[in-house]
Structures are given as structure tokens and as C-alpha cells.
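A single protein chain has been removed from this complex, and every other one stays in its place.
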Amino acid sequence: MAGNDLVLTGVTKRFGGLVAVDDLSFSVKEGQIYGIIGPNGAGKTTAFNCITGIYRSEEGSVKWRGEEIRGLTPYQIVDRGIVRTFQTIRLFSEMSVAENIMSGRHIKSSQSWWHGIFPTPGSRRDEKENWLRVQEQLEFFDLQDYATTPTGSLSYGMQRRVEMARAMAVEPTLLILDEPAAGLNDKETCELLQTIYKIRDKGVTVLLIEHDMDMVMEMTDYLSVINFGRKIAEGTPAEVQANPAVIEAYLGSEDDDE
Amino acid sequence: AETLKIGVQAPITGSYANEGQGIDNSVKLLAEQINAKGGVMGRQIEVFSCDDEGTAMKAAICAKDLVNKGVSMVIGSYTSTCAEAAQKTYFKAGVLQTSDGTADSLTEKGYWTFLRNSFPNSAEADYVADYMIGTKKYQRIVVISDFSSYATGLAEATVSAIKKAGGNVIAYEKVKADSQNFTPILTQIKSKKPDAIFFAGYYTDGGQLRAQQVALGIKADFIAGDANDNPDFAKLAGSAAQGAYIVNVPTPGMLPYDVAKDFLKSYETKFGMLPPSIWTLMNADGMRAIIHAMEQNKSFDTKKAVEYLQAMEPMPGITGPIAFAKDGNRIGSSYMTFEIQADDSYRVAHKQ
Amino acid sequence: MKNLNVFGYPLFIVFMAALPLGLDARWQEVAISFLVFSVVALSQDIVLGKCGIFNMGQALFFGMGAYCTAILNNEYGWSLLSTIPVAILIPALFGILLAGPIMHLRGDYLLVTTIGFNIVFVQAVQNNLGGVTGGPNGIFGLDSLSLFGHEFTDQVAVYYFAFAVMLLTLWIMRNLEHSKAGRALHYLRLDPLAAESIGINTRLYKIFAFGLGAGIAGLAGTVFVAQFTAVSPEGFGFMQSVLFFSIVIVGGSSVPGIFLGVFVMFVLPEVFSPLATWRYFIFGFAMIAAMILRPRGIWPAKFGNIPKFLIKESNHGG
Amino acid sequence: MSNQPLFEIKDLEVSYGSIAAIKGISMEVHKGEIVTILGANGAGKTTCMRTISQLLKAKSGSIRFKNAELTGLPAHKIVGLGISHSPEGRRVFGILTVEENLLLGAYSCKSVDRKVLEWVYDLFPRLKERRKQLSGTLSGGEQQMLAIGRALMSKPEMLLLDEPSLGIAPILVKAIFKQIRAIADNGVTVLLVEQNAKAALKLADRGYVLEVGKIATSGTSEELLSSEKVQEAYLGKKH
Partner (left out) sequence: MDTFFQQLINGLTIGSIYALVALGYTMVYGVMRLINFAHGDMVAASAFVGLTIYTQVMGQSATLFSVIMIFLLAAVSMACVGVILERVAYRPLREAPRLSAVVSALGASLVIQNGIMLLWGPQMRIFPELVPQVYWEIGGVVVSLIQVIILILSLVLMVALYFFVEKTRMGAAIRASSIDQDAARLMGINVNTIIATIFIIGSSLGAIGGLFIGLYYRGITFNMGWQYGLFAFVAAILGGIGNIPGAMLGGMLLGLFNAFIAGYVSSTWSDAFTFILLIIILIVRPTGILGERVAEKV
């Protein structure tokens, strides 16, 4: 059994008559930074939604560490170590940064529901321990100064970072990022890149969607290109960049540039 | 100075508001008259009104409230439900309660504090059964009630009285008070081809039932219980009111007694209108009786007052002679049937 | 926030504990109502304020608790206090059962279904379901509060019973704030999808909130019965639910806000009872004004409930 | 450059409650220009655009267009004056068809000018293909085209574009930028907000760089492209 691998085979997702994801297969190896690119509406986000259980694909299989996870609910999938972020930021904007990160500890906490009514010494200890983990994440992402700040009042780039910290608080083995650099300027994108490297160095596999080609080329180990829900190319960034099908569907030729 | 505290528990707002206000008004009027004459054994009467809105829960709350205020007697409420909901609280506190509620159950619990100033349902039921079977000879009778204690009590008593008299009840239905739309149930009734419908609920529903009965082309006689004796019944039914029957004791205007004439006159001068119905007057009689008993006993003791009332000779009242049985029921009955005319006036169709 | 915990609550509790000494019978009764309705409103807050479930049927569980107590007392002669476990468990169980199939519904649709449950309940009780609910009149003349065979006729006993129930509720609310379950409710209110995506079983926690809220409301029902020794359907109708709903929103879904809300909605009307007919008219205006002036409620709930060691000197905002 | 600017902002301040988002900026746009506003996230670019359209109310300062004061006017009056705004995040009317969206773009005109509609369809042939499709089912790039096309329907003199490349695939970004050029060539003045600084500066005549609510630098595109500061902060050496 191949370690922490994610394997999609023949995944198909339809919305009414529209086939958003069409017989899609790819596999992500442990330790990789794996990129998915493709035109708007190609079905990238939908594919992620199928992996993370928000949608259930009609056909195909999604295997994680050899286990079929298609049909599991999102929280069951998180429980297996797969965590995602969203294309548009979805933080709990009224709550502080620390509380947002604490939400990532939900699944790791040993409390059960009834501890919310009658606490026990054990549940109090668990509470304390999880806050300590939150502190670790705050430090890792350099957010200590903002622990009590409501995330709604942070800048966009900072919110992206909190979102990442929250996902990392779950201690995932596979992190799925949907356009993490959207809306970031080049400088912020650079910072993001460093963060993703740091995450990878912790042994987390990263799967991401991105439109910023510079970033994709720089960072990913392997790429799949999707169009109309189907995979039209895959390979290393260099291979993909040179693929005529990809240039035609997605990148556009250089002479369009001027 | 010490006062004699009298509570009024009545539906001052809500569906039966005009009845409730009638009770409240007449208690205040009596109190004014008595106070003008120097009060009861030197004590002025102080009236506390509590609006039970015609709902049982509010009635229970009113009861506690009035007891907390230290009243020694409570007049009301208009509906049996409300009277019943409050009974036990008054009983525990030794506070006298007199109500026009007609549900038989009111006097079946053995609370000595309760005095009924009207006649119980069973008396009306017997009269209705006799009228429908004996006089009118109906073959297919439908009985309708709502959920209140009064209406279910009256309807059940009537059903059994009809059966006892050998009549044929083809359906006994319940409707939700204030629901306005009775056509679904009337449509089902229509298919059973009744020749008479007896309605045991209140006028607010009765008028609409009658209107919808006619609109659906159900050609049965409509006979309504005492709580339909209200001018609004005919207004609600509109042109359909004509020909409907209402069973009740005599209307205020028909009361032949001097006490009645005096009282009605002062009521009209003070409030600019006549009391809404005889129920108001029954309650006034209840209050007069209790005060009479206290004065005779020369004591404000409630227990003694009841003992006196249960033993006394009938005293003249606004609604006729008053006397009480051991269980708190008023003795006697004087039902009659009225038929509504084209101009909404009553014609006496049958007397007991 | 800190002042509230250090001074506010203790002061409030001491004040409430001493309150009956200074009141006559009538106002004691008002004070008991205040406590009972506060508990129901707090239970509604768990469902609506914390978990964000648009529940407009909380009176149903309040009523169910009250009816459990009343029926057990009336039919089987249980003492009021001994009915407590049943009055908590049955509503909680119903809450869980009813919540199960409807929790996937969105806001306003959930609102009607909960209204629907409430109406079904009231109609079932009015129709004298099982012949034990007393029909539209309800059940009257129940026993007073008694403990170990000793009967308390004084309503001060009822007051302290209500007070104890309120303290218990406050304690649970506090525990909830400092637990995984309580936070989960906040998360799933603010963004259910994000909550689900970090591993929160949103369905489970919604049902948990519903069940817990129902259980607490049921307990309040027992206190209600102890106070009035009576139950009847209209006390638990849809209008009541609307009031509890409004209290939570007007209060701002914080504990002090809810107490204020209950005070304004249930106690002030008693103060102004001479204006009885104008009461709801004025009230309606007050509700509109409160929302316009303070759209997040009179005393909005605050977040930032985090341990001290995380708070740095240079903290922004907060 | 002509002496009388078509559009002018003076000492504009905008805040959300107590948070100041724009802290006194001034800028001017001349007829026929493409002017871009650059800036990091949260710099206040969108706020600025929304204030021009009066969706937000300025705290102080003035916004003048063809010598008429805009501040204080209700938002729905702006488009009638000749300023059209294609908002951030596209905001197409999802359950209406493409054509219904376009027709609504001409709501401020007494009647719909068929020629304008044809022109928009010429600029974005894809929209013509999808006329009857519900706009909510278009892909992101198509929606962006629709948003721009819709803004053009009112025959504006000045077009406000807020991040037309956000979340759009490279190939479409190129297509859209090309059409912006074509629109400007048609005599429409363009005020363009972009995150993608390099592409925007290539397209624009001049630019302003916004930093936390203030203008940090401004100048012609060439000046900005070669400015150290801009290079570092926005075009930056990555990695």
C-alpha cells in the first residue's frame, strides 16, 4: 500500500445536464506539492469538492491511503487528515484569530459533546492542551500579535495566513488549497510561497489550484491541467508549459501578450 | 379604612370582550350603588378587575393575582373554562367565586367556594332534547361544539339527553373556536342530510356557522345554545340569520322583575348602553347574593356566607328568584326558544 | 467583559438570592416568572443565538416539560420535583427526534417547520391526546412543591426552586463557552460549510444544541407548573415562541442581554399594568426602536473568549 | 494632456464606521486615458471605486466629473451622468439571462440602443453565443466579460473596472485586457483597478499606487514600471 497517497480514478460529477468533472483521474504522492490548473469553470473547485466530501461524485473512486473516501461526509474526511481552504476566504470573521485557529483543533480534541454540559478534570486539561497547540500555530505563522483580533478586520493577505493556520491546526497529512494566491499581490504571493514550503517541510502533502502561473511554475512538483472537467495534460511544470494543448486552452500563446 | 375587596375575573379583552366588559361594568355599578349607601356593614367596596382574555392560563394567573390582592370574593368569569381554571386557587384561599359558567363539571369537584349564578348545562340539555324530539320531532340531528368546557359539556349532555329521549344523533362534531372557516366540516355534514343542527358553542362561531350552512345549501334547522344569545350572532349570519333558533333563559329586556328594571335603567344611564346579555346580570345577581348573605350573617366570613346561601329562601334577583343548592348550583331554570326574525328581532317560539 | 465576570454576575446572583425578602406576594410571583422565562430564553439562546438555528418553536419544549410534570403529578401522583428527570428527558428526546430530519433546512424554512411543530403540539394537547392533557383547558389544581413529604405552601420556596434552576442553567451556559461543543456551535453558526470542512459534524452539533435547549426549556416547564399549579395549551403557543425568539435577538444573545430582554418583555409590563391595553402597542414600538438603535441587540455577545497566556501586550483590537 | 481633467478626486476620505479606509487621496483622469490604480490588498482600491459610484458615502472631499459634484448624489444617478462601474467580483444577475443582464445595463437610458448591444457582442462574441443562457451558469471569465459588457450598455464616458482579472485564467486575462484597449480606443475613458500590476501598467497610460488609504506614488506607466519602490513592492523579485 502506497503511503499517504491520494488517488482519483474516473471521478465524474454532474449538475443537471452539465458534466462539471468528467472521468477525472490523477494521483498525488506523499510529500508532493501538486498543482491543478485549468480555465475558469473547468471543474477544478468541483473536483476538490468531490475529494473533500462537499459533493459526492456520481462515478469513480477517491482513494486515500488505499481507503475509499468517496461518499464520506466532510468531517469524516477531515478526520482522515485531509484539510482544505476555500477559493473565497471562509473564516469566522466575528471571532478572534486564536478562536479561529482553535476551531482547527476540534477534531483533535478528546472532549465529547456532553463535556459541554458537565466538564470533567480531563476535559479541562484537554481544553488547556489545545490552546497550547493554538499558541504553537500562532507562532509558526507569526500571528502572536493578533491573537485577539477579529479576523474580519485583518487584511486579506493576513486572512489567508489565518486560514492556513487554521487548516494546519488540524495537523493534516494532505492540505488542499483552492487558489491561495488569488487577490494577493506579488509580494504577498512570495510570502505565501515561503509558508507553503515550510508546511511541506513539516511532511504535509499539498494539493492546490492556482491561476498565477509564475507561482505554479516555481513551486509545484507535478501538475494536472483540466479543461471541461477532463484532464488534458499532466507532467512537471516545464513539460506542461510546453504542451500545445495547454497553451491553446489555458496559457495563450506569447504573441498574444503585446 | 378597611375595605371589602371584590375581584372581577372576566374576558375584558379577547373574543368575548363585550361580555367581559359587561360583567366588569355591572360589578362596578353595583359597587358604586352600595358604596353610595354606606357600603357593606360600613366597609366601602373596592373592585379589582383582572382580564383573563377568555383563556384558561390567564384565568389561572388572574386567580393567583386576585388572591394575592386579598379579595374575599370574585365575580366571574364568563366562560366555564376560565371559571374552572381558577376554581381551585380560590378554593384553597377560601375566596368565594360566583360565575355564570354553565358546565356541569364546575360544581362536581366539591369546592364549597363556588357558587353558580346561572343554570347548569344539564338543565339546558334536557330542555333542548325535549324541544327537538318532543316538539319538533327531528329525525336526523347533528350536534356541533367547540373545545371549551362549556360547549363540550353542553353538547355531550345534549347528545345523551337526545338519545335518552329516543332521538337519532347522526353526527357529533367539534370545531376550533375562531377558525372562521367551517365549510369543510359543514360540507361533510351536508352529505349526511341532517334535518337539524344543534350548536353548543359561542356566538362568534355560531353566526358564521349559520351563514356558511345556508351558503352551502344545507336545509336543516339551526338551533344554537345559550351562548349564542348575542346581537352579534344575527349580524354575523347576515341574511342567513332569519329562521335560526336560539335557546336561552329570557333576554334582559324581557325580565319582568322590578329589580331588573331598576338595574337596567341605571346601567344604561351610566354606560350609555344595555348590558350585552343576561349573563352579565346573572353575575350581578351572584354578587348581590353573596353581599346579602354577609349582611344577614353580620360577618365577612366567606364560609358562613356560603352556608347561609345554601340554606336561604329564594331572594328576589335581577334574573329571577335566587337560591342555591348544597353543591353550589343555582336552583331552578327557565329556558325558552327564540326564533330570529327578518329584522333580527326575537320571536318566542317555545317556552318551558 | 472582565468586570462582568468579577463583579457583575456575583452581584446579580446575590441580589437575586435576597430578592424575595423585599417583595410582596404579587411581586414575588413576577420575580418567579422572570426566572422561569429567563431560563427558557437562555435555552432558546443555545439554539438560536449560539447555534444559529432559526427556531421559532421553543415554547413547545417548555410546554412539553410542563405537561410531563403536570400529567405525572395529576395522573400518577408523582411529586413535582420527582418529575424533573422526565421533564428534562422527554423534551430533550423529542428535540433530538424532531431536529434530525429537518436540520438540513435553511433559515426560513427551518423557521416554519419549528413553528409547525409548535402548532402540532398545541393542537395535540388541545385534542386531549391520550386523554391525559386535559384538552383545551389544560390541567388544573396540581400539587404544590414538596420535598421529602414536606409541602411548601409559601411561594418563596417556588422562587428558590426557580432560582436554583436558573443558576444551573447559567452554569451550563458557562461550561458550554469553555468547551469544544460550545465553540463548535459558534463555528457552525458563522459558517456551516467552513465548520464542516475543519471536521465539525454540523448535524450532530445542531441536534445537540436543539436537544440541550429542549431539555433546559423542559426543566423550566416544571418550575412553571410549580408556580401556577396549572398548565394549559395557550401558555405554550406560537406567540410565546415568538416572544422568546425576540428576547434573544433584542438582548443580543448574551446572558446579560437576555436578562434585560426578559425584564423588558415580562416585568415592565407588570409595572405598567394600568396601561394594559396600550402595552403591546408600546411594546411593538420598543422592539422596533431597540433594533434600529442597536441592530446587534441591546447587549451584543462578545467573542475573544481565549486563555490569558495567548494575549500579548501588543495586541491589536480585541 | 488637456488642462481640464474629465474626472477629479480631491482630498477624499472614506471610512467604515470608525475604521478609515481612505485617508485623503486626490487624483485626476483626462479624457481618453486609461488610468490604473494599483495597491496591495485592503489598500482601499475597491473602496475608492465604490465611493465614486456613491455606493459608499465619502466622509469628506470631493469627486467631480465633467465639473459636476458627485458626492451626495444617490448611487443610481451616477450611471446616468456617464460613469459606469463593473464591480469587483463581477456581480452579474445570476438568474437572469445574459441578454437580460445586458439590457439592464441600459436601464438608465430611455430606450435600448441596438447599436451598443451589437458593439458589445462584437467585443465579446462569446456573449452573443450565450445570449439565452442564465448568467449564473457562465464560467468566471465569461461572467467578467458580461460584467464589462453590461457596464458598456449605458454608453458611458468613463468606465470603472475593478479587478477584471481576478480569478481568471491567463488566456482570458489576455483577451479581456485586449478588449479594454479596444474600448478605450472607442473613446471611453477607463479607470482600472488591478492587482496584476505588470499587465495593468502595460495597458495603462498612467497609474496611481495606493497604500493603506494614501497615494504612495503616481506617474506615467513607464515611470512606475521603472520605479524602485513599485518594483519592490508589487512587481517584486519573487522568491
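Should a chain be cited, it is by its letter among A, B, C and D, assigned in written order, with residues numbered from 1 in that chain.
The definition used in the following text is that a residue touches a chain if its C-beta (ideal position, glycine included) is under 8 Å from a C-beta of that chain, and two chains touch if they have at least 3 such contacts.
A quick note: this is a predicted structure, and the numbers were derived from the prediction, not measured.
Just to verify: which one of B:Thr135, B:Asn168 or B:Gln188 makes contact with the chain not shown?
Among B:Thr135, B:Asn168 or B:Gln188, only B:Gln188 touches the chain that is not shown.
Of the residues listed, D:Thr36, D:Thr51 or D:Ser108, which one is in contact with the missing chain?
The missing chain is touched by D:Ser108.
Decide which residue listed in C:Thr113, C:Asn201 or C:Ser254 touches the omitted chain of the complex.
Once the missing chain is taken into account, the touching residue is C:Thr113.
From the list D:Glu100, D:Asp113 or D:Glu211, pick the residue that touches the absent chain.
D:Glu100
Just name the one of C:Leu23, C:Leu89 or C:Ile102 that touches the chain not displayed here.
Candidates C:Leu23, C:Leu89 or C:Ile102; residue touching the omitted chain: C:Ile102.
Residue by residue, what part of subunit B touches the chain that was omitted?
12-15, 17-18, 147, 173-176, 178-181, 183-185, 187-188, 190-191, 204, 207-208, 211, 214-217, 232, 235-236, 238-240
Mind pulling the subunit C residues that touch the left-out chain?
Touching the chain left out of view, subunit C contributes residues 54, 101-102, 104-109, 111-113, 115-117, 119-120, 123-124, 126-127, 193, 238-239, 242, 245-246, 249-250, 277-281, 283-288, 290-292, 295-297.
By the contact criterion defined above, which parts of subunit D meet the unshown chain? Give residue numbers in ascending order.
53, 55, 74-80, 84-85, 87, 91-96, 100, 103-105, 107-108, 136, 150-151, 154
The rule is simple: only the chains that are shown with their structure count from here on.
Whole-Å distance, subunit A centre to subunit B centre, using C-alpha means?
74
Nearest whole angstrom, what separates the Cα centre of subunit A from the Cα centre of subunit D?
So the centroids are 31 Å from each other.
At least two other chains touched by the same residue of subunit B: list those residues.
Where subunit B is concerned, no single residue meets two or more other chains.
Of all the residues in subunit D, which ones touch at least 2 other chains?
Residues of subunit D touching two or more partner chains: there are none.
Does the chain-touch network form a line, ring, star, complete graph or other?
line
What chain pairs are in touch here?
A-C, A-D, B-C
Which stretch or stretches of subunit D touch subunit A in the complex?
Those residues of subunit D that touch subunit A are 19, 39-42, 137-142, 163, 166-172, 174-175, 178, 195, 197, 232-236, 238-239.
Give every residue of subunit C touching subunit A within the complex, in rising order.
172, 175-176, 178-184, 186-187, 190-191, 193-202, 204-205, 208, 212, 303-307, 309-312, 314-318
Under the definition above, what is the set of subunit B residues touching subunit C in their complex?
Per the stated touch rule, the residues are 13, 51, 55-58, 60-61, 64-65, 68-69, 81, 84-85, 87-89, 147-149, 152.
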